[in-house]
Structure formats: structure tokens, C-alpha cells
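As you look at this complex, bear in mind that one protein chain is not there, while each of the others sits in place.
Each chain carries a letter (A and B) given by its place in the written order, and its residues are counted from 1.
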Amino acid sequence: MNFKELNLPNRTTKPREKGVTMIIDSGYGVRTIKDYLESGHNYADYVKLGWGTSVVTLNLEEKISLYKEYGLDVCLGGTLFEVAYIQNKFSDFIKFSKDIGIDMIEVSDGTIEIEQKEKLECIEEVAKHMKVISEYGSKDSSTVRAPHYWVTGMKKELQAGSWKVIAEGRESGTSGLYRQTEELRTGLVEEISDSIPIDDILWEAPKKGQQVWFIKKFGNQVNLGNIALKDIVPLETLRLGLRGDTLLKYHQNKSS
Amino acid sequence: MNFKELNLPNRTTKPREKGVTMIIDSGYGVRTIKDYLESGHNYADYVKLGWGTSVVTLNLEEKISLYKEYGLDVCLGGTLFEVAYIQNKFSDFIKFSKDIGIDMIEVSDGTIEIEQKEKLECIEEVAKHMKVISEYGSKDSSTVRAPHYWVTGMKKELQAGSWKVIAEGRESGTSGLYRQTEELRTGLVEEISDSIPIDDILWEAPKKGQQVWFIKKFGNQVNLGNIALKDIVPLETLRLGLRGDTLLKYHQNKSS
Partner (left out) sequence: MNFKELNLPNRTTKPREKGVTMIIDSGYGVRTIKDYLESGHNYADYVKLGWGTSVVTLNLEEKISLYKEYGLDVCLGGTLFEVAYIQNKFSDFIKFSKDIGIDMIEVSDGTIEIEQKEKLECIEEVAKHMKVISEYGSKDSSTVRAPHYWVTGMKKELQAGSWKVIAEGRESGTSGLYRQTEELRTGLVEEISDSIPIDDILWEAPKKGQQVWFIKKFGNQVNLGNIALKDIVPLETLRLGLRGDTLLKYHQNKSS
């Protein structure tokens, strides 16, 4: 049942190359996952098992199967890559990922320091085994890199084999792209989007205000990430102009 | 099992005309809904399917049945009315609502502009088909209307057939009744409550501090809305003086 008479803006369908929504799993249980995917699996493309949560989740295999059943790819969080890398266990990490049925690995340097050359080699190495996505930007809210580093770094990571490149925002939306106040570094966003094809970038935007900003700026097919499970349906309403925040962008006012 | 020896303040029971709690469904799944209604269905009167979430919810019918099973009326969010209205599809919208088993429709102008006369006509039209509730106030946090507009508008909407009139607060508690800081416009509240019977008003109060304020001001039978599912039980404890914030209002201190 649907309100078929309603005119809605276009949306891509799965498998998507643009208009991608990436979910962050911060430790959800299986009933919660079923709940939100029954209501909105069509609107979510892949899930990142946040940071090292996969290591302590007691029923990890059940969780991974469930996401796949609903058509979402499963990706390991970049922080787990970083812990493995720092412990010289990168090969073990790739093996572990394959063994448990992971579809994608995120390569990041949000917390540890990795030479750019080595990060690019890691991206290339993962690409031999599965889909790889890289993340650019620091998780430390006091670290503010100039835009040209972002642009150069992101371009190289795409060349090294990243499916898309993620612009860091954390689960909290308070570092990387954002100031500690959750305010967006809009100049940084413009520098990035002027130099890199918009479909190759995935913006981490966990808060509603941030999602609204990106949709108003780049349209409803912008790639967004670090979306909470509970926000799958709300985000889709923003993409379709079905919430106050984007209504007037997609539906004309009678009186105007 | 209950702590029967405890003295608690009076509460109305369902169906309630005062002490109403309205839930906002921002895209919940069915297990979550079951969870919170098993624990607290007695304390929740009706649910609003927030803004346009009903249009993108893949298992909408199952959700609607579930709420009814637990004795909650189901209402469509005002923003969906506004999208339908702006697209000249008001009759289709009423038909859609009836077809899927909706009990109530919310008529609002939080985002779009509607002439007062037309809004009142919409209220009258819905009233021919089902229960209608109207909402007063803008979702735009920079729009601040003087109290006398609220009072006059709300009175007319009640006369046109609204069951009660909702004072806008959004899901976030940052517009309409509230400043962007979530602070309440207390002067506005007093102007409204001095002119309109308190039982005819339903205050949107999503945040705990806001709920506490209304209960302290108007007593535990105040009508409150935009309550998250997870807050059904916590809100009921506030109404009964079972949480620190309202304890001393309802239970006398031994030492005093």
C-alpha cells in the first residue's frame, strides 16, 4: 500500500552508484536490525560495523547474515583496520574478514599515523581480495587539515582502488568535516566537491541538520554515511521532500 | 505485580479526554513498537506517523494493525497533509488514509503557506470522514508569531472541528513553542492557556525538561505530544511523581 498519487523526486535503486546510504552499526542486536530493514531495506546500501564492535559482538555471524539477507553489503570499520595495522596483523585481518563473510573493508588513518604511501598500498592490497573504501580525515577534533590535503589525498586513494572515498565526520558529527559544535566546514566541502566527482565522495552526516545541508547543496542523490539504523526512513523522507526541512525544495508552494 | 502500597496521584484511563499522551513514530519497526507497548500501552493514547514516513515505510499496514491491537489510534502527520495539499491531492489523501485504516488526520501549515480560511475548510472536510486534529505554529525556528495569532487561530480551528489543537514543537523541541535552544516561550504558553481550555490543547514536548515544565505548571493531566516510544514509561513516571524531577510535587517530604 502506498500513496501512489503523490509526485516524488527521482531516486536511484539498488545496487546504487549514487544516492548511496551507508549505515553505521554501533552495536545493534538482531531484532532491531530486522525491524529497521523490514521497514526500509530498499533505502540502505551497505552497513559499516563501527570501529572494533565486530570483535566484541557475541553473535557476529548472525548479524552479518541478517544484513546480507536484506541486501546490504557488510563493511568493517576503519578503526579495526588501524588496530590490526598497528599490531602488524594486516594479513590476518584480511583473512579474518574473508572468513566471516565481510564484503568490504574500510581503510582509514583517523587515529593512527600512516605514511600516505603505506595507506595507498593497503588500499591496493585489500582491493585484491574484496571491495575497498577509504576514509579521509582525522577523528581528533583538534586536528584541522587544509582542504588541499583532503583533495590530493582523496584523489590518490580513488586511484589506488577505493570504490568511493569517505569524508570523515565520526558517529557524532564533531570532527573531520565538522567543527566540535557539529557545524560544517562548508569551505572544505566546496573545495572537495569542486575537485572530485560528487558521486565518488561519501559524506559522513550523522545528524539531521547535516543531512539536510548536503541534500539542499548537492541534491537528493548525494552519498551519505554514518546514518543510524533508526534514521533510514527519516533520511529517505528528506531525500524525497517528505519532511518539512526539504519539502519546499521538491514540492512547489501553491501560493508561490 | 505492582507496588500496590504506594500512594500515587490520580490519572485518567483510556479513552482519555485529558492526560493524553501522543506518540510520534519517526520510523520504528514492529518489534520495537511491540516492546514499548507491551510495557506501557495503557499510558499512550494515539500515535502520529511522523511527517511523510508512512509513504516510504515498506511494512506500513503491519505497523498500523499493531498500534490498533494495543489500543492506540493512528494519525497521519501534518507534513504529509501539506505535501498532498500543495499537489492539489487533498481528496486522494483522505481516500488513501481511509484505505489504510487511519483513525485521525492532522491538518497543519508548519511548512507551507495556507490561507486561514482554507485551513479551516480542510479541517471541516476531514471531520466529515474521521477524527481531525489541527496543529498551530511554524516548523521554521526563525518564524516567531505573536501570541494573539496563536490564540485566535487555535480557537477557530477548534470551532472548525478539531478534536484538540496541537501547539507545535517539532520532534526536536526547537521551534514553535520553543526557541532554538529548546527553551520554552513561557509567555506564549501563558497567553494560550489563559484563553483556551487546557484540555483542548496538546503541547508538543519531546524533551524531558519540557515535559517536566508542563507537568509542574498544569498538573499531571496535561496533554503532551511528540513523545518518543522509548519515553512512554519515563513520561508516565513523571506524571506520577516517580522520578526525581517531579517527586516532591506529588510526594511530601517527611522532614518538611
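What we mean here is this: a contact is a pair of C-beta atoms (placed from the backbone, for glycine too) under 8 Å apart; a residue touches a chain by one contact, two chains touch by 3 or more.
Keep in mind that what you see is a predicted model, and the values were worked out from it rather than measured.
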item	value
Of B:Ala167, B:Ala205 or B:Ile232, the one touching the omitted chain in the full complex	B:Ile232
For chain B, the residues touching the chain missing from this view	1-3, 5-8, 31-32, 34-36, 38-43, 208, 230-234, 236-237, 240-244, 247-248, 251-256
Missing-chain contacts mapped onto chain A	26-32, 50-61, 63, 79-80, 82-89, 92-93, 96, 99-100, 110-115, 139-140, 170, 172
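Note that only the chains that are shown with their structure count from here on.
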item	value
Rounded Å distance between chain A and chain B, as computed from the means of their C-alpha atoms	34
